[in-house]
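Every protein chain of the complex appears in place save one, which is left out.
By letter and in written order, the chains are A and B; residue numbering begins at 1 in each of them.
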Amino acid sequence: MNNRLINWFKFASPATFYPLAGKMIPWFVALSVVFGVAGLYLGMFVAPTDFQQGEGYRIIFIHVPASWMSMFIYLVMAFWAALGLAFNTRLSGMMATALAPTGALMAFLSLWTGALWGKPMWGTWWVWDARLTSELILLFLYIGFIALQSAIDDPRRADKAGAVLALVGVVNIPIIYFSVKWWNTLHQGASVSLTKSPSMAATMLWAMLLVALCFWMYSIAVALGRARNIMLERERHTEWVRQLLAGKES
Amino acid sequence: MLDLLFAVIARDLKLALRRQADLVSALFFFIIVVSLFPLGVGPEMDMLRKMAPGVLWVAALLATMLTLPRLFGDDYRDGTLEQLVLAPQPLPVTVLGKMAAHWLTSGLPLTLLAPVLGLQFDLSADGLLVLTLALLVGTPSLSAIGAIGAALTLGLRGGGVLVSLLVLPLYIPVLIFGAGAVDAAVSGLGFEAHLSLLGALLAGSLFFAPWATAAALKISLE
């Protein structure tokens, strides 16, 4: 037991983290499936019809978890970025890079489902409400991060530059959100808001939470997979990768 | 510290004045972009008057973006930047000096030119005044935040577009409060809140951006 606690920094090395990640992925996949099935069952088969929005409201079971995940993943990215800059660990940068595409896809999914929710409810494919607009800007921040890292050839510079950008972004997100809310209240006469969700029956809330957990487990699994690819690519000249490849002569 | 600041500003200004074409072309870009909007949406004065704050601010953002590669680009190419980074003087102060010089050669001219363009959109006198004030307070933030983007993308291919991708989302709060201030002034509502928020953004960016930019420069020069 003591050994496990002390040796956290051992896993900061790609050589030890790679096999660990490989073992963890199936567990996260399994958890994701379990939460997903449970959440979807609750949301699609048990939760009642909404009084105002009919069956169309069920999109929130995707929209809200996707929004939550897009913001959460950005925070986690910024956390790894800060860690990487502070301790100069290679792995932290790899984790941030691995998370970005998944976070961007979550943001896109939030926007996509938001549009599909808005069209039948409010008549337009897009509503410039505070949350959707902030979500759009979050997508821009993700894309900026990915674009910056793709433009830099040296992986270490890419890690650190991305880290600075992620940290600048994370500091700006509350400011951006506040300013967009301000802008939104100033300009809107009728308060049409996508965030005014139906008053939540307990089943609806549980369904959303379960789907959110499903997305979370999924994101971890995909990010770990991507991180393993990054490790293979970047550490290809090291001994442990060579041994790994030699062992895979299948 | 102040000596260093003024020395950096003086040097950058001197160098910038040797390349006046760069300064002037950014201003002309501003003018052209502003003129594109009426050409795109039609000449009805009512609509243009309503659009004016947003159009002028967006054009100012874009014109500032164009000048960002110049902030560190020349010094990077001839090796001066590396010397500045290695020098014993505190890098954030040097960077602040560069941001100030950048503002003096891009943000300030834009601010002075904007009221003239505002006339093309039939902005009221109040609107023009607040536009100038808002740009005066807002454009230094643009220089500060933009410097971070410029430092991160030093020497990268696709530099100009990449900087835009990185920096424009960060400019959005300045845009919202800046255009909002003019809007408020035109509709007779209070614009002080907007201006104070712009001031807060300025204070925040002047405080944090030099550090972030210095860190980014060190990363880009490794």
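Criterion: a residue touches a chain if its C-beta (ideal position, glycine included) is under 8 Å from a C-beta of that chain, and two chains touch if they have at least 3 such contacts.
Criterion: contacts and distances are computed from a predicted model.
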Looking at UniProt, which of "NADH-quinone oxidoreductase subunit A", "ABC transporter permease", "Heme exporter protein D" or "assimilatory sulfite reductase (ferredoxin)" names the chain we cannot see? "Heme exporter protein D"
As a test of the contact rule: which chains in view would the missing one touch? A
Using the definition of touch stated at the top, determine which of A:Leu105, A:Leu148, A:Ala163 or A:Leu213 touches the missing chain. A:Leu105
For a quick check of understanding: of A:Ile152, A:Ile173 or A:Val222, which residue touches the chain that isn't displayed? A:Val222
What chain A residues would touch the chain not displayed? 44-49, 54-56, 58-59, 62-63, 66, 101-102, 105, 109, 112-113, 116-117, 119-120, 218, 221-222, 225-226, 228-229, 232-233, 236, 241-242, 245-246, 248-249
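Quick note on the criterion: only the chains that are shown with their structure count from here on.
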If you average the Cα atoms of chain A and of chain B to get two centres, how far apart are those centres in Å? 32
For chain B, which residues count as touching chain A in their complex? 148, 152-153, 156-158, 162, 165-166, 168-170, 172-173, 176-177, 180, 183, 197, 201, 204, 208, 212, 215-216, 219-220, 222
Applying the document's contact rule, which stretches of chain A touch chain B when the two form their complex? 85, 137, 140-141, 143-144, 147-148, 151-152, 156-157, 160-161, 164-165, 167-169, 171-172, 175-176, 178-180, 182-183, 186
